[in-house]
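Heads up, one of the protein chains got dropped from this complex, but the rest are sitting where they should.
Up next is chain A:
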Amino acid sequence: MQTLDMATTPLREVNATLQAAKDQTNATEWEVLNPRGSHAVAVGLDGPISVTVRGSTGYYTAGMNKQAQVTVAGSAGPGVAENMMSGTVVIEGDASQYAGATGRGGLLVIKGNAASRCGISMKGIDIVVGGNIGHMSAFMAQAGNLVVLGDAGDALGDSLYEARIFVRGSVKSLGADCVEKDMRPEHAEILRDLLARAGIDADPSEFRRYGSARKLYNFNIDNASAY
């Protein structure tokens, strides 16, 4: 285990070290100490390494991650794992706004709650939230899966494209063009796999599935009041 202590190591050096780790063969386990809410911690990683951040972080933790497994043993600020490409990001606590925004791949697990706009414009990422999510989550979500074990806030899935949403608790309201859909066996299988990968023990049959009604894909003046 290699250690980087942010009490004494500047952010630039922390990120440069972790970003360079893809070329090393004997240093795949890292821990980052004393993040103290720093922004942009462990961003732009591109290697099969494991990084554990011991403490809470600020904005954009693990932004644009590729391949790496990043765990935050604390809570994460806005935009955690934004535009993630692959790999796994686990937040042991809660996440702020825009978690997983525009993510294109990989798995983001938030064991606590996520604030508003979780999964905004997601493009293929899978997000599993152990608690509740805030309003306007999965806004304009294009692809991927958002799994919520708790409740969802207002306007879930507004202007949704092809992303799937699974919610076990209540949904305060659905956004424009987002509708509840049948949970067919293939969806239950996808959900079962996501829960297993996230390390969460839950029964897929307790969830409901939401997706796009696809009525707003092409502009029709008769739908103007939907916006």
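Operating definition for what follows: contacts are C-beta pairs under 8 Å (C-beta built on N, C-alpha and C of every residue); 3 or more make two chains touch, one makes a residue touch a chain; residues count from 1.
Heads up, the rule we're going with is that contacts and distances are computed from a predicted model.
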Among "NADH-quinone oxidoreductase subunit E", "Phenylalanine--tRNA ligase beta subunit", "FMN-binding glutamate synthase family protein" or "Peptide ABC transporter permease", the UniProt name of the subunit that does not appear here: "FMN-binding glutamate synthase family protein"
Identified contact with the non-displayed chain, of A:M6, A:A21 or A:A40: A:A40
Per the touch definition above, residue among A:Q69, A:T102 or A:N145 touching the missing chain: A:T102
Hidden partner chain, touching residue among A:T52, A:T71 or A:S121: A:S121
Absent chain, residues of chain A that touch it: 11-12, 15-16, 19, 39-40, 43-44, 46, 58-60, 63-64, 66, 78-79, 82-83, 85, 97-98, 101-102, 104, 117, 120-121, 123-124, 139-140, 142-143, 161-162, 217-219, 221
